[in-house]
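Would you mind keeping the following structure in view while I ask a few things?
The complex appears here minus one protein chain, its other protein chains still in place.
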């Protein structure tokens, strides 16, 4: 016990576009993180955690080098770092939407490049040099890949022939009159550990608890609780017709002939379920919000 | 099934002051609407919906002409449009408050006009020319009604003798030193359909489901869930004294002599109920929020 | 003198998108207007002015009916009002840019309508019903014109075949994938008076002074003052090569052989003039801003 | 009943840094307060309340003088006022955090003053003259205490030798390179009544109900509801290992061998409980938010 | 010279509502002051200045006690402080407008108090206890004056009978349905020095230079420069008719028969002068802005 108190877990939070959604997720998971306006070493209400705000591109590097125990970063940047990491959990959230980040090969709308093979001998600019080189190597294509510090879209066609860039919604691509030729990689954030930390019993357990809570918060995001009273005689038909009710808790009501039903379902299913339930005679239907869910 | 997929429902959302509360209500009802910064054709997560952002004044016209199947707009503007519409639901929300919009006949504080009849031969400016003309006709009053493009309050007394204008709270009227002479119309938003759409089985069912969900979201707005444990012996007295508990679900607790009570009640009643319950010996009283409610 | 003090000029300022640029222009012209947050009757530091904030669409109507003496509104809305007005000055400013407002006939990019004549028998929605009807009449085209309360772009092609709408930059048109078929009217704000006010000596003089100051402020907008010292021997060559210097004030300097030159020129010419002047040996070239300019 | 309607309770809300958190708390407690932009006499949806926005420093004075019945203000300012008040409830919230306000004796980091006794004969500036004088008297220290209107930190060491100032987090003190010598007082807001109001049956009951609701809202702030299903055989072990579950409601499930457990616990405990419950075989664990809680 | 460098002037800037206009004025006067977000000891580009941000109420006290050499604060608060100060300059600016602050005796619109004498035996709340007591003493009125920490308007009539409060525009008074009975004091900011600093040669000179620059910036605020060319023959008539031109600089132009005129005048006069000048044949009239002006 005394030993445990001296332990601490060095955990990296990705600075940049994933920063706010990651902090929000941690808070929903029950970890309150305090970031001062300038500081890059946040504090938290869990004394075991030693936190670092690090660019998503570098989280993998510093875990791989053993300077940090674990951290959250995209599959893409972990791949780019090229170091050995233990993947403890995929966390399906993203910058602005719930869709994964995609790395796409992009050219101007009117470019002659129609398929990856047309890149032979061309110049490509990208923030993900490793991702792009691996992709070209797999396809046996030879092309010049140069590192881009950002604002990559402007470079075609004047400065390079094609770019490999990140998109969530594709809207920036359309706005810049560009065309997607291929998708190289689809990426969500993951929770990564160093092999050393993953082999340490205390750290492993600590990290798995954090992952459990993060996933509980993510699972609750698009789910809701639903309760209603139903005439007992309709129960079988309801379960037959509405498969999403099958995992309900059913309890008897004081009033004879009625049962109480409670279930957790996807929020977007509710608009189909409620009208059907009403037709079956359900009463007192209420939908309530969830904070966390462990199925 | 295949046939249904090709169906679509053309639905108008009122652009302007009702736009944000209408989109918020749709989201609470389970329909996520995406409005791009410039676009007037929102998309949604319901593939059956074909959405239009249309000025509240014109929603009725385009449904009446058969160009759209249905839409949400105020009773006032639907009346003004003067076309045949099927009224599927009243939706009691409004721009800024929960009070209905009122069309009022307004004059300067010190105007000699004291009652509607004093308008005989006068000039009236209003955005609701039809509403005003119908009102005057009913009362047998003859007056000049001219269309106002807005900023109507400034027009009395220099440019016209009276105005007919919209108010929710009356605060703008007081701030401009005006006086209300009469109320012409009280209006909440309604969900309207065209006669053709209302006669189409698929469209009718679709529209009724949307209305059901919209009303479920509105009903949950000012309600909360309440749970508590009560000594079994106090149950009768509680139900006698607190009529709002009569629709409770009562279930036995493991501990002898206690029952669990759960009920949905108006949020504003809670401050009266809880002190009374406490006096009756209730324990573990919790209040929780609701998303939707179908009684 | 005593008589003059009792006089007052009823002046309309256009409420809406022209409101802020009009108030800014009046302030640059030397008239400070105070608009309270709710009030539509601004006050000013000129006791002779009795000000009204009126929608641009209605300024012409109320001047034409004689309720107001004068006001600022677009040529387009003055035309739409169809009343007799005295045009005292064109004021070349606009909502967001320095370009005039254009009324354009617009269809979807892929519409079969290619020229005005293709509108025969079609439906057109517009806020400018009069402008559109006059245009169609001149061309001998018969089409249905219906009044639009705004958000007009969304209406093609589902609700109408074409629209007539206002644009300064055309960017909203491109963003909505529409195509311009023809331009009906090009419009800047004007200062209009009623025939009665224009015939009244005091009012006429007052209005002309205001117009003079408004134009002085507009003229100074894109002009700057330029001063420099030049070797006297270069003066002729400078005036020959740089026509914009010809209206300069030239004065002798204490130092023999040098003259001081001062001129008011267009700001955008300066980047061509200064390098040339430097080559001619000019020294101490300074550019300074102007508030007002009466040539 | 008729008599009660004519009764009213004069209640002070502290204006200034406590204003927003106090209004938020009242709303969570079920009292909607409407503050107009300028007005200092808010209205509410409880017709019995007659509300005043009064500076926290003066709430105690006006209750003590009998002009108001009751009000919310900090223990510090109530002490400073020095009048006789009845303390009905401590309300543990604060300006920006959940920590109490502290009155601290502060000097520059490099001041020779190391303990309270070093203040003998020095000059102290403070907004809390009474608090400071009482503190010095208790310790038998003689020093000059002068009233400060604010911006007190700037005064050391040029204008005074030490200050007594308010802090929640200490961050402003560090930023100004100051050092805390001693803490004079720790203060949360309280609900105070005048002796007269506390002796009036109707007012006393009314005030106690308000206090009950305020505390119910505060208690729910950091608590959540937790539900799960557990194999019946694990129940004893769960209650043994997880003391926070001991107040659970346990109910039988339709499915044999399983029980449903529901409990209200501190949100910050959840991250420890859920992993343990999962290990014990719990399923369908959900966490949901609370509005109010009366244990 | 070496001695001078070691000198410094301790100058107070009023914190609060006068802070921003005072810093703006100092900047226009040529002193750039840097206030960090939290710090109360601003730095500047004048190494001789040692700056303090101090509440306007206390500036006078700390100058009077000799802790500071000089500072800017309102005449009202300097009076309230009651210490001996040397008044070096009145600086006619204010919080939000260019009007002075007024201390007014205020009662509810429907109060029986109609004149100062009606206050006999009444209770008055005010932030300016000294100002109010001196006023009552002069008039021989006996009343209770209690210190108010702010939000004073709300106190009448429930808590006190009258208030003495500050106003620039009177708008807050009207909004709160109050009535002004009398004006106690009219106050602009002044530049005050301590008697010791005023007697020190270096400090006196330094302070007088700052005052000169502050007044130069204030004088330029509402003035503009005006230049034009005029036919020489019209000069006399112009000077006769337009008294504000009499201080013009007149210089001959190269072109025979024309003179150049340059003058600094009040901006608000320009709208009267320019039309008259144009009638007299003036050409090339330009108005340009000023930064500073020493007449």
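Note that the chains take the letters A, B, C, D and E in the order they are written out, and that residue 1 is the start of every chain.
As a convention for this text, a residue touches a chain if its C-beta (ideal position, glycine included) is under 8 Å from a C-beta of that chain, and two chains touch if they have at least 3 such contacts.
As the structure is a prediction and not an experimental result, all values here were calculated from the model.
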Missing chain: touched chains present in the view: A, C, E
Given A:172, A:229 or A:251, the one touching the chain that is not displayed: A:172
Per the touch definition above, residue among C:86, C:141, C:173 or C:270 touching the missing chain: C:270
Residue of A:110, A:158 or A:256 in touch with the missing chain, whole complex considered: A:158
Residues in subunit E touching the chain absent from view: 29-31, 45-46, 208-209, 212-213, 216, 220, 225, 247, 249-251, 264, 288-295
Chain not shown, touching residues in subunit C: 224, 229, 251, 253-254, 260, 267-268, 270-271, 274-275, 278, 282-289
Positions on subunit A where the hidden chain makes contact: 10, 15-16, 38-41, 52-55, 57-58, 62, 67-68, 148-151, 153-154, 158-159, 172, 175-176
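One rule holds for everything that comes next: only the chains that are shown with their structure count from here on.
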Starting at subunit C, fewest touch steps before arriving at subunit D: 2
Farthest chain (mean CA position) relative to subunit C: D
Between subunit C and subunit A, distance of the C-alpha-averaged centres to the nearest whole Å: 52
Of all residues in subunit C, the ones touching two or more other chains: none
Contact graph of the chains (line, ring, star, complete, other): other
